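Got a structure for you, written out below as structure tokens; questions coming shortly.
One protein chain is absent from this view; the other protein chains keep their places.
Let's look at subunit A:
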Amino acid sequence: MLEVEGLHSFYGDAHVLHGASLTLPEGEVLALLGRNGMGKTTLIRSIMGLRPPAVRQGSIRWKGEELLGLPAHEIARRRVGIVPQGRRLFPSLTVLEHLTTLKPARATGGWTVAKAFEFFPRLAERKANRGHELSGGERQMLAIARALMTDPALLLMDEPTEGLAPVMVQQVERIVLELRRAGLTILLVEQNLYSALALADRVSILETGRVVHEAAASEAGHDHATLTRFLGVH
């Protein structure tokens, strides 16, 4: 279980998260919704241990253990993985190197390079290419495959469908569902409400740094008043 409680995060003096809280049971997908600039990425970065933002108050427990204060690589070792907003691929690395630097090709346990290529056949075809030579969808697949190389049990995905053509959005949705079926716990930031409702068990809505609404995904879809109020959906 991921338990985030009363998080206050700052960029310098700018107070961005005002006591954000959420809980995510293992094996579930929680969609984190909210308009631009509401603090979704800030929350993801706070959990992953990336600085800035500075987290001045609150707690982040994963499987009962406090993550707050650990450096990002220690958090990653506790099987928390991230697919960052904007992909953040390494321009100097080939597709293959994105995977083998994190897990040697000869490794056997968990997610292997071979398994990742099985999961993402398009990446296998392009393994000698560099990140900037890939299409938007392929880039997103590589960002996901890279995160899988750390064998995450909890995956933080920050807008994985951002900027993708509708066909690719569907592909990424399929991937998220498969990962979920494989047992991953997923915190999914999503601007696309319909993707979020289709993929998640529950949704949380973030509004200026607070979670203002939580519901089962099946209910949230019918709650037009809430959707209009916080997401501007009509």
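Keep in mind that, in the parts below, a residue touches a chain if its C-beta (ideal position, glycine included) is under 8 Å from a C-beta of that chain, and two chains touch if they have at least 3 such contacts; residues count from 1.
Everything below uses one rule, namely that contacts and distances are computed from a predicted model.
Participant: Which listed name, "Branched-chain amino acid ABC transporter permease", "Cytochrome P450", "Succinate dehydrogenase / fumarate reductase flavoprotein subunit" or "RNA polymerase sigma factor", is the one UniProt assigns to the chain that has been left out?
Facilitator: "Branched-chain amino acid ABC transporter permease"
Participant: Which candidate, A:N36, A:S92 or A:T108, sits in contact with the chain we can't see?
Facilitator: Per the contact definition at the top, the residue touching the missing chain is A:S92.
Participant: Pick from A:G6, A:P25 or A:P104: which residue touches the chain that isn't shown?
Facilitator: Once the missing chain is taken into account, the touching residue is A:P104.
Participant: Give the residue, chosen from A:M1, A:L50, A:A124 or A:A153, that touches the chain omitted from the document.
Facilitator: A:L50
Participant: Given the contact definition stated above, which residue among A:H8, A:K40, A:R126 or A:R146 touches the chain not shown here?
Facilitator: Of the candidates A:H8, A:K40, A:R126 or A:R146, A:R146 is in touch with the missing chain.
Participant: Considering the entire assembly, which residues of subunit A contact the chain that has been omitted?
Facilitator: 48-50, 71-73, 76-77, 81-82, 84, 88, 90-93, 97, 100-102, 104, 146-147, 149-150
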